[in-house]
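Please see the structure below; I have some questions.
The other protein chains are all here in position, but one chain of the complex has been omitted.
So, chain A:
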């Protein structure tokens, strides 16, 4: 009997204990690491959402403006007290139109004309812009004088804010810009459906103004449009020509190397430096007009050029060499090969790059500030040489205004800008999806 009475403890078949390699800890680290990544993406997306929410929640109301419907009696005694309008055209231009609107409003609300303080309160209910509105109406058709016209008149910016519920009406009336009396009138008019929010066409047509309700993006839109046309007409041909030379003709040497490094650098130069260049060269040296969209367009062209060149060169490089060899093989000259075969095939890529470059130029503000596009321009520019502003510059100018109503307008303008940019970028993506060829 040997001691086969086994020693159960003897680990003949038992496996050796696993070496501790800290798997648990390492897997925890793995999970943590992954979580960091998700958090980072979440932070990025959170800010995207916060930014969009901030802009849209502040700005969507800007597309509606409160207006009040008035039956205005175009009283000749007020418009033209001395009855000289047949001889002196200035009478119709300088007449006291706001009084007409005030009287119409007083009649509607049953305020006696003798109640001076109430009349003054009443006068603040609608915008000073009524002067221009009625003047244009009368000047365009003087036979209206003496008749009663039903007109939608803009309310003042404060009333507009109150109507939209942006002013806290629970605080004491001395601490807000709208008096209790005005609120009462407002609610009365609202009940009669004589005051309501209507689509704000003025936002797209008015120029600069110190009153929020009559200021709009009209000048800025025209200025931006001119600049985009100039950028397109200059930077596309120049950019494409430069890329063709660098990609198809230039020999690899010192000079082309310098050009290449140079273009990459220009793409990273701060945009404000281009503004300094425009100020020193175009305005001070060539005496071009300040604030003109022509100069703005040229500055933005120089800024966009590197982007377009880089995109175009990538598009040209993507065309396979076999195409070039085939064209040369059937007897085309080098220029014919490039312009008849390579360029058409690269066109979608070039177009995509150009649109993205244009979108970038559309949103650029800093260089335009330096060439004087921060001007108070009330009249629409006719030619690119007239003073104008641009969409982002208008946003900057409104952002510096203190009034609540301007915050709303600023956000509204940003929404307009973002919509333009979105349309351009989506067009670029569609173009790429639709025409991009994989060789």
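Assume a residue touches a chain if its C-beta (ideal position, glycine included) is under 8 Å from a C-beta of that chain, and two chains touch if they have at least 3 such contacts; residues count from 1.
Quick note on the criterion: contacts and distances are computed from a predicted model.
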Handout entry: "Ion-translocating oxidoreductase complex subunit C", "Aspartate carbamoyltransferase", "Phosphate transport system permease protein" or "Universal stress protein" - which is the UniProt name of the missing chain
Key = "Phosphate transport system permease protein"
Problem - Selected residue (touches chain absent from view) among A:39, A:83, A:96 or A:173 - result: A:39
Practice task
Out of A:130, A:244, A:327 or A:346, point to the residue that touches the absent chain in the complete complex.
Solution key: A:244
Handout entry: Full-complex contact with the absent chain, from A:115, A:264 or A:322
Key = A:264
Fill in the blank from the handout: Residue list for chain A contacting the dropped chain reads 26-27, 29-30, 32-34, 36-41, 43-45, 47-48, 50-51, 54-55, 58, 237-239, 241-242, 244-246, 249-250, 258-259, 261-266, 268-274, 276-277, 279-281, 284-285, 302, 305-306, 309, 333-335, 359, 362-366, 369-370, 372, 374, 392, 395-396, 399, 407, 410-411, 414, 417-418, 421, 425
